[in-house]
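Heads up, one of the protein chains got dropped from this complex, but the rest are sitting where they should.
Let's look at subunit A:
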């Protein structure tokens, strides 16, 4: 019943990472052999019905096509032929295609694909150790295979190369470190509680594990336990990956659950350490769980906060950005702005009381506001952004899940009624119209992108995406409008 998985030992990656840090130049042979490894792998994927593997195969086909195209171009071919270590600069299309293959391989997640992905990061990083994408890919692979220390290093290299931490790498590093510490601590705890384990020191982990498992199977738990504990300690000593050790620890806990029914309370600390280890590996801790004093609020709280107040919603449009509405906007009791709003006092006003934003971009999250409403259509991803992006203390209130997606959740307008993804602006104005507690709800500069966007410079490159039904939203708004001017639509 106890299964040993030693297959991964041969693929241990410490040597690979050592190779990297020794700065051995990995030249032409490496790119060529890497592409060749991909081609060989493609052969193993043919006729496999798994969607992720099909996408990997497509990525490999793309790589090979790019590679052969390059070889067919005499000028470019010399870059490969002359074993230049600058190929990544001169042939960015190959770099791009390689990283794509790596990313699709990680999606598959099976051992062989992980090995392929690692080969790719080796190849890329040996010529360009400032590749953010490669470090990130590498961190993903190493995390998945339980090479905790190396994964942390890869994350740190990545973090050093990026300016803003939108992916929450700093917290990820903390999570991985804590996860690893808990694992080690759990085994130390077992050793303390089973002093007899010491007498097995020096015997290889696998042997002890098999012996202990056998004894447990034959009902000799008292003899089995110290051997199994010693085996776990030996696995740490021998440098097994954390995935392997965790799997053995889980098997050990299953045996404990079987043997010690009724006295589980004695194992509470062990269970907690084990669970922390497992959880922290996939979910990094929120470094400030109280969010710097931010209060989460629900839909009722929000209604109570805004009831009776005049409110205006300022669009991120050129219409608003080039207007002279500034002082008028600031005269409302409450001013709502969206996503990557940009302030130009004379045009847009200065104050922001409510910042409504989609969860997936981090624009303006550090700006101090009274209330930050973060919207999102997918609960898991929304929660992830709430953990990663909220800036402690940058808001007094933040919405909880009851205000995650107002059009769908509160309005219960499913895709049958409202097929397109509602915009942040529409979610917000729908919410206010639904609550129906404001004497004035005015939309400023809402021309549904007729005048173009007016946003923070970094957000200007974001496309005005076709997934939103702007014309339907416009129709909805105009059907409820009480008064309409060039710049203002009044809903009350």
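Note that a residue touches a chain if its C-beta (ideal position, glycine included) is under 8 Å from a C-beta of that chain, and two chains touch if they have at least 3 such contacts; residues count from 1.
To be clear about the criterion, contacts and distances are computed from a predicted model.
J.: If you had to name the missing chain as UniProt does, which of "Assimilatory nitrate reductase electron transfer subunit", "Phosphate transport system permease protein", "Iron-sulfur cluster-binding protein" or "Polysaccharide pyruvyl transferase domain-containing protein" would it be?
T.: Not shown, but named in UniProt as "Polysaccharide pyruvyl transferase domain-containing protein".
J.: Of A:268, A:324, A:465 or A:485, which one is in contact with the hidden chain?
T.: From the options A:268, A:324, A:465 or A:485, the contact with the absent chain belongs to A:268.
J.: Looking at the whole complex, which of A:74, A:202 or A:289 touches the chain that is not displayed?
T.: Of these options, the touching residue for the absent chain is A:289.
J.: Have a look at A:45, A:234, A:325 or A:386 and name the one touching the chain we're not showing.
T.: Within the whole complex, the residue contacting the unshown chain is A:386.
J.: For the chain left off this view, which of A:160, A:196 or A:250 is in contact with it?
T.: Once the missing chain is taken into account, the touching residue is A:250.
J.: Considering the complete complex, identify which of A:411, A:452 or A:469 is in touch with the unshown chain.
T.: Going through A:411, A:452 or A:469 one by one, A:411 is the residue touching the chain not shown.
J.: Which positions on subunit A touch the chain that was left off?
T.: Output for subunit A: 250, 253-254, 257-258, 261, 264-265, 267-268, 271-272, 274-276, 278-279, 282-283, 285-286, 289-291, 296, 298-301, 303-304, 307, 380, 383, 386-387, 390, 398-401, 410-412, 434, 436-437.
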